[in-house]
Every structure is written in structure tokens, then in C-alpha cells.
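If you scroll down you'll find the structure; I have some questions about it.
With one protein chain withheld, the remaining protein chains of the complex are depicted in position.
Showing chain A:
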Amino acid sequence: MSDGKRVLLIEDEPNIIEAVRFILSRDGWRVSTHADGADAVDAVRARAPDLVILDVMLPDRSGYDILADLRADESMRELPVLVLTARGQQKDRDLALRLGATEFMVKPFSNQALLEAVRLIAAPSTEAPQ
């Protein structure tokens, strides 16, 4: 469970938004959504989520550009970002990870896989043994 953590879903497909919102809300997440690429970075700053789910193909702006802008901002450098894309070639995965994606998922994905990925990247990192 998420203990009420906040996730921002940046996605423009209404029915994907509805399904993901339902899945995560049922798991205890507080879900907000944003459908436009152009002001997505502003939306992340304004809502300060614990985790971002970011679609790559958005109206007006690529999710990769948004991810690069997020990582360029000191305050959002460590923010967990799960990148969703319909393009699953290795070069797409490499690009996403190079730009700072915490995790990368290819559409279509199963609800369970999405949930597990979100739980995993939102979990606090384990302290190294002293």
C-alpha cells in the first residue's frame, strides 16, 4: 500500500487515465492527472507529487523533453519518474534511462505490473549497512 502518497499521472488518453487512476486509488494512492505536455513541468512543480507517471507521446511536447527538464531542476532530480511508452525498443529504453527515468514500461502493460513498478520506485531506498 502507498500510505496516501501522491502520484501525478501525465497522460492524454482519457480511458487510460481513468483505469490507472482507479487502480492506484484502490491501492491507496492519491492520484492527480495532467493531460498536456506543454505545461507538464509546471504541473509537477505545483503539485509536488511523490511520484510521476509520464507518457512519452503527449500533445505539444514529448515526455522525454519533460523528463529532461525535470532532471535539470535540482529540486526534482530525485523524484521517481515512471516512463510509459508504446515504443519498446532498447534504444527507447536507453534514452529514457539516460534522461533520468527511474523505471520504464512499455504499453500495453498489465495492471499488476504497473502497480508493482509504482510501489517499487516509490519505496524509500534501503540504507546501506554501517
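In this text, contacts are C-beta pairs under 8 Å (C-beta built on N, C-alpha and C of every residue); 3 or more make two chains touch, one makes a residue touch a chain; residues count from 1.
Definition applied: contacts and distances are computed from a predicted model.
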item: Protein name (UniProt record) of the chain left out of view, among "Nonribosomal peptide synthetase MxaA", "D-inositol 3-phosphate glycosyltransferase", "HTH cro/C1-type domain-containing protein" or "Carrier domain-containing protein"; value: "HTH cro/C1-type domain-containing protein"
item: Residue of A:30, A:71 or A:107 touching the missing chain in the full complex; value: A:107
item: Contacts of chain A with the absent chain, listed as residue ranges; value: 13, 15-16, 18-20, 22-23, 26, 57, 86-87, 89, 107-111, 114
